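All remarks here apply to the structure that follows.
Heads up, one of the protein chains got dropped from this complex, but the rest are sitting where they should.
What follows is chain A.
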């Protein structure tokens, strides 16, 4: 399945999410927990001296890398190839899928195991592989849960199954896999582990995503907790790594900084259980390492952001710190965004990759509270990018309402003419008096209508501050 989730219009998705009490409670408690853990591991950790300095370093590394992306991509490609790996640049999702299909078909592979990867969700790789007769199994526990639950979609980029609780997972395991035990996480995990073990041994091809690719050494770094990625990258004979073209670091030195920022920001861990460096070193006499390595570098619309005001969106290291503090995400959850990239970064990235036709509402699904910008470990000005999207949307990129354009024009005129403003202020109480009851407006006309659907609007004051101020000043002058 590609980047898009569902076919319902935005407000229907929002409505459904808002009425999903369980999901909402799960989101709120996850946010509260993750926020606390992140703060403890970042601003609260004295061993870092000053978290802000780390953020500055992260921002600098990402900016430098993206400004020199062509250089580092070439370097990565050369160093990966020098170690015996194959590199393929895919301009589109289709190109990436076709290449991977060909690799798999050439190996006559029937069984593929995967580690967690958002970019393979983005390009719809599983369906592409199933279409050529492959059996694809997700080995990340959360992705595994979603996959066996009739291909449910991720609702969070780090914790894809955040919208499910252990009872729901137990029921899914029972229904789909004949599970007989309880909802205890240990028992659920042990069951999945057993099922996955078989698959790891059977698989001919292993596919992973990529947290960071180290340009100068040709290494793919994977940041994981479950250990499944190590099985995926060790057991099958053929290895395929799929990466978004911006997921690159110059050297291990920068990798160190970014892994620190990622682990602490994503889950409040100083370091995840595994940080795996995967290099395509082919040892002729090795019996247990993969025989063939492929690195698929996906553009998929990313280059549209290069050299534009949106370039910093490509600095993202997918930690979801912005998602975890977003008050909109808190109430509508991930699926309502209609994209596998949700929350503030999703609202910025999805329209870049998928256009305003599909994702035009997302930049407006933010109160611009800037909690995202404050949380971002590489200092992407997320709320500013949302405003930039709105600017593009109303100036030709999208379809703003004609009434909105007109009212903004009127606003511009009114806000640059003191006499007009004073006239409007003077007239407002009388004009609104038919709607006013006990100094409040419960059912406002025109543009006030959506406001008064859920709240009262204050009646415009009949008092005139300007007049009061003049008299007050005059009085003070007289007193002297």
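By definition in this document, a residue touches a chain if its C-beta (ideal position, glycine included) is under 8 Å from a C-beta of that chain, and two chains touch if they have at least 3 such contacts; residues count from 1.
One rule holds in what follows: contacts and distances are computed from a predicted model.
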Omitted chain, identified by the protein name its UniProt record gives, among "Lactate utilization protein A", "Molybdopterin synthase sulfur carrier subunit", "Monovalent cation/H+ antiporter subunit D" or "Sulfate ABC transporter permease": "Lactate utilization protein A"
Among A:37, A:86 or A:331, the residue in touch with the chain that has been omitted: A:331
Given A:30, A:275 or A:394, the one touching the chain that is not displayed: A:394
Interface with the undisplayed chain - residues on chain A: 11, 14-15, 18, 32, 325, 327-328, 330-332, 364-371, 373-374, 387, 389-395, 400, 404-405, 408-409, 411-418, 421, 425, 428, 439-440, 442, 447, 450-451, 453-469, 472
